[in-house]
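Missing here is one protein chain; the remaining ones are kept as they sit in the complex.
Order as written gives the chain letters A and B; numbering starts at 1 within each chain.
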Amino acid sequence: MRQTTFTIQTDGPGLYEFTSQVRDWVSDNGLLTLFIRHTSASLLIQENADPEVQTDLRAFFDRLVPPTSDPAMSYLTHTYEGPDDMPAHIKAAMMPVSLSIPVTSGRLGLGTWQGIYVFEHRTRPHRREVLAHLGT
Amino acid sequence: MRQTTFTIQTDGPGLYEFTSQVRDWVSDNGLLTLFIRHTSASLLIQENADPEVQTDLRAFFDRLVPPTSDPAMSYLTHTYEGPDDMPAHIKAAMMPVSLSIPVTSGRLGLGTWQGIYVFEHRTRPHRREVLAHLGT
Partner (left out) sequence: MRQTTFTIQTDGPGLYEFTSQVRDWVSDNGLLTLFIRHTSASLLIQENADPEVQTDLRAFFDRLVPPTSDPAMSYLTHTYEGPDDMPAHIKAAMMPVSLSIPVTSGRLGLGTWQGIYVFEHRTRPHRREVLAHLGT
């Protein structure tokens, strides 16, 4: 059993890949679990081939959960940290806070096109902590 | 390896925190996994500071997935258990059924503002079972 913390610096909403950091850390056979210690950013496994997928993901969720400055969202009450605050919590409820990936002979079981991302939902820069656990 | 079952009594839609029960049960180093044995309630890790976040989360998902008594949802067919039945299944598909959190020296790796909740989607009171597994 091993544990570590990955730190991902974000600079506005969008996907930040850290697959290679994870790949370099795992070894042997086991199960890798990632856990993000925040309620306004998510973990996501998504296609890492065409960057348009990442842009489109962000565009979809921004339309599904607009900022509270949008009249359609006027029913929301938790707004004092800015118009991106409560929508970030909602997006964080809809996407993973933890992920588990089998590891075989030191290799992550990711599919060919799968990358591991932090999906930042807040506008201001943040330092995001992701706990990693490699177990049996 | 240890296992137990947490029972959370709910009384209508909303978030029910049980972080302290989990905190008291974990020990040593390892990985805590929670699994909810239902398809009409979810597990959720969310902000435990401002209760408005919990009210707003419920308000958002109630608008995204209205009861089947709403004309906009008339295309849904699984309605015999009441207007909150199928929307509960849909919400349960969008939010976690299982969660994993690293444990270090007997402490859960939760961030400062993170609490662990059952998100009840049904109107009537329910007794919800959450399996817990502490592994290595």
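To be clear about the criterion, a residue touches a chain if its C-beta (ideal position, glycine included) is under 8 Å from a C-beta of that chain, and two chains touch if they have at least 3 such contacts.
Everything numeric in this text was worked out from a predicted model, so none of it was measured.
Novice: I'm checking contacts with the chain that's been left out. Which of B:Ile8, B:Val26, B:Leu44 or B:Val65 qualifies?
Specialist: Among B:Ile8, B:Val26, B:Leu44 or B:Val65, only B:Val65 touches the chain that is not shown.
Novice: Contact with the hidden chain only, please: which subunit A residues?
Specialist: Considering the whole complex, subunit A reaches the absent chain at 29-31, 44-47, 50, 52-53, 55-57, 59-61, 63-64, 94-96, 99-102, 104, 109-111, 113-114, 135-136.
Novice: Can you list where subunit B touches the absent chain?
Specialist: 1, 3, 33, 35, 37-39, 64-65, 75-78, 86, 89-90, 92-94, 96-98, 100, 129, 131-133, 135-136
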